[in-house]
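All protein chains but one are shown in place.
Per-chain residue numbering starts at 1, and chain names A and B are given in the order in which the chains are listed.
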Amino acid sequence: MRDSVTDLSFFNPMTVPALAALASRVSPAALASGEDMHALLRRLFPICRSITGDGVRETLAIVREYLPALQMHEVPSGTPVLDWTVPAEWNIRDAWVKNAAGERVIDFAQHNLHVLGYSTPVQGWFSRQELEEHLYSLPGQPDLIPYRTSYYQPAWGFCLRHHDRLQLQDEYYEVCIDSTLDAAGSLTYAELLLPATAPEPDAGEVLLSCHCCHPSLANDNLSGLVVAVALARQLAALPDRRYAYRFVFGPGTIGSITWLARNPEAVARIRHGLVLTLLGGPGHFTYKQSRQGAAAVDAAAALVLARHTPASEIRPWLPYGYDERQYCSPGFNLPVGCLSRTPFGEFAEYHTSADNLDFVQPAQLQESLELILRLCQTLDQNRCYRNLLPYGEPQLGRRGLYKGVGGGTEGHDWQMALLWVLSLSDGHTPLLDVAAKAGLPFELLHRAAQALAATDLLAAASVTDA
Amino acid sequence: MRDSVTDLSFFNPMTVPALAALASRVSPAALASGEDMHALLRRLFPICRSITGDGVRETLAIVREYLPALQMHEVPSGTPVLDWTVPAEWNIRDAWVKNAAGERVIDFAQHNLHVLGYSTPVQGWFSRQELEEHLYSLPGQPDLIPYRTSYYQPAWGFCLRHHDRLQLQDEYYEVCIDSTLDAAGSLTYAELLLPATAPEPDAGEVLLSCHCCHPSLANDNLSGLVVAVALARQLAALPDRRYAYRFVFGPGTIGSITWLARNPEAVARIRHGLVLTLLGGPGHFTYKQSRQGAAAVDAAAALVLARHTPASEIRPWLPYGYDERQYCSPGFNLPVGCLSRTPFGEFAEYHTSADNLDFVQPAQLQESLELILRLCQTLDQNRCYRNLLPYGEPQLGRRGLYKGVGGGTEGHDWQMALLWVLSLSDGHTPLLDVAAKAGLPFELLHRAAQALAATDLLAAASVTDA
Partner (left out) sequence: MRDSVTDLSFFNPMTVPALAALASRVSPAALASGEDMHALLRRLFPICRSITGDGVRETLAIVREYLPALQMHEVPSGTPVLDWTVPAEWNIRDAWVKNAAGERVIDFAQHNLHVLGYSTPVQGWFSRQELEEHLYSLPGQPDLIPYRTSYYQPAWGFCLRHHDRLQLQDEYYEVCIDSTLDAAGSLTYAELLLPATAPEPDAGEVLLSCHCCHPSLANDNLSGLVVAVALARQLAALPDRRYAYRFVFGPGTIGSITWLARNPEAVARIRHGLVLTLLGGPGHFTYKQSRQGAAAVDAAAALVLARHTPASEIRPWLPYGYDERQYCSPGFNLPVGCLSRTPFGEFAEYHTSADNLDFVQPAQLQESLELILRLCQTLDQNRCYRNLLPYGEPQLGRRGLYKGVGGGTEGHDWQMALLWVLSLSDGHTPLLDVAAKAGLPFELLHRAAQALAATDLLAAASVTDA
């Protein structure tokens, strides 16, 4: 049983080198490399995004250049969405603090983190003491500008380097925040649906979600955005997608809540989901399980991470984090996990001006894209099969699946993969479980199942069988 | 989400300092401190108890001074109880062994352990060799008197220090045991029922049981008795008891068997139970699981012990030990665990005259009382809740449960407690399970559930829902 199959050329193994080939099937304008993604990220970085407003619109318009089928949605301020209400739309033109000499000592034009997100408009002179109550800085990281917001409590404020704050010695300062909060505005989000190219009845959808509400922060979460865009392009180019793939780009919390409120039918079609975030910085991958904890996406992530990035970490569900909080809220309880590199709050640059274009590296974006693509492929190829000749082992040699002359390890693993698939394919054991029991790569088991399904020995079980 | 709620004053956290406040609600005659319990124990220590007889009656009469509602029961000798029969009542006035010179060399008046429990009456002269067959001593602990009984096989005997035994060199000894075994007597046990003060339909009862059949032994089991009495007084003073609490004080084995035989209706109402024993000696706490193993009392004990006395130990069910053997016998299979400090047979003083008033310390009694009270509170507060707005996260800020300005760890834990309760409250997940998953103190989750239940977000599930 150390023998190998000689001709595997008809299989299409999803190995890392194959990604290049895969990418080459995509149009020349593809967003396939880490460098491509980083270029897009650089273009998006300067825009001042928030949970509503023109920054989000501008961002999603650029995304649409890469994903022409992207659908834009505007939801009027005041619209009730689940337990929430769509807030007034926030826009900002300028903001500064001038000293007695009329010099801009804090200037929104220099860095859009300088303004407290969703600041109400203000204009006038303030004593230094009054001003201090509206300032945010980090004494422990005195060279960094913090990122702060106040979405649901009206407030205004400035964020600045603590070093600069200590220079503010004048008695009075002139303050201007030229912002608007428009109750007749709207919240913007976008959606892309890639239909299944190998559809099956009731196969359903895979949800991929990322937030797009942070201003000039590169890792949180432009990295998730550009990886999602590249992922959508890669998936669009694959000929054999069993699932439809739905991408949601929206502001954090209120965006996913709005989407959930408006799309009950799509919600019912979600079979697996991933929130994508913090994918461009350093650090190993971290997968946070869905609230279900034992969903297929959780099993797939465990398998893919263990094999392809062993230094990664699996964490249990926690009702805190990104938009998985909404997707996994108990009423919906969707099987949605969250994939990131170093999680939020666990790296020094988090929510500061140091989360910049240098912090996010092309190679890290590329590695993230490859991992997520592999995870999507694993979900897409994960299905149940039924052994059609389950009484005794079938004679593999007669069907060209057993070769008389011995070979190497690959041959042995291949034979074992065939035997494991035959042994466990009872019509309701997914290939992911077979892979976990066999201790063999999912890709190899998928190839073995394909080879067996080409004979009289195995048949794919339909979704409803499983 | 690092923010805290500012005003928690309306909550009544069950923290250690709060025990003092709790105690202060009790009447001046309360038995609240370790010193109080030790004083009661000293009063009870000299009485010669057995599984029947006046010693038990005298003991329970003293208990009734502290628990006026205590109900005394007398069950006639000869009454069939399950597979057993209530034995003849045993009483003893005097017992001694005199040497040839007429000196009492073993004297019941000196220590009631000197007589083999349930000794039949005897009077006459015996050769030293004949006497030796009725003597019990501990060669390995020659300064201690052992505790021995022969309840169900008629016998007489004396227990003595091995050093003293070696001094018996006379040829003949006069022996007297002035005891009676009265077939027209009875077995005595007592019961106290604290009704629920916040009753709910079918909430049921918590059983607390300790044995009272040992003569002058302090830890086994006067410690359990005095802690049970103090616990009953503490619980009686609490205004919000969802469960009724039933205390059973009776002789070991035959007492619990008698109670079980006579109280089928009460048995059916027991939801949780604890046998209390060996609570005044040194050593860490040991909880022995019920036969069910995964009962709520087992989960509560695991949680409470792990948090409040980490050096404790959880042991699996074993069909040997104290009265949990009867409560957990397979026909009843009640969810009754056993809490002790160092278990029986695992400390040198066990069942000897060294289990005396010095061995039991007030601080240890006090610590035991606090732990058991906390365990009872945990059981009483453990219930299922239902998230009434389970679709998406509710907006906590709007309900005053989310504060805009950041805080410390307490604030973070409080927010996490709110989120965990919302995430897992599906109507059939008890708060104990939420606490175990969240890794947060049960008390904090209880407070969070109370706060949420005061809004439109959460409702307690009824017992029948859960």
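Observations, loosely collected:
Rule of thumb we're sticking to: contacts are C-beta pairs under 8 Å (C-beta built on N, C-alpha and C of every residue); 3 or more make two chains touch, one makes a residue touch a chain.
Source: prediction; values computed, not measured.
Screening B:T120, B:N263, B:S329 or B:Q361 against the full complex identifies B:S329 as the residue touching the chain left out.
Touch with the chain that is not drawn comes from one residue among A:S127, A:Q153, A:Q167 or A:Q395, which is A:Q395. Listed here are the chain B residues that touch the chain not shown: 82-84, 150, 152-153, 155, 253, 256-257, 260-261, 291, 316, 319-320, 325-326, 328-332. Where chain A meets the chain that is not shown, the touching residues are 1, 387, 389-395, 397-398, 404, 415-416, 419-420, 422-426.
FYI, only the chains that are shown with their structure count from here on.
For the pair chain A and chain B, the distance between mean C-alpha positions equals 55 Å.
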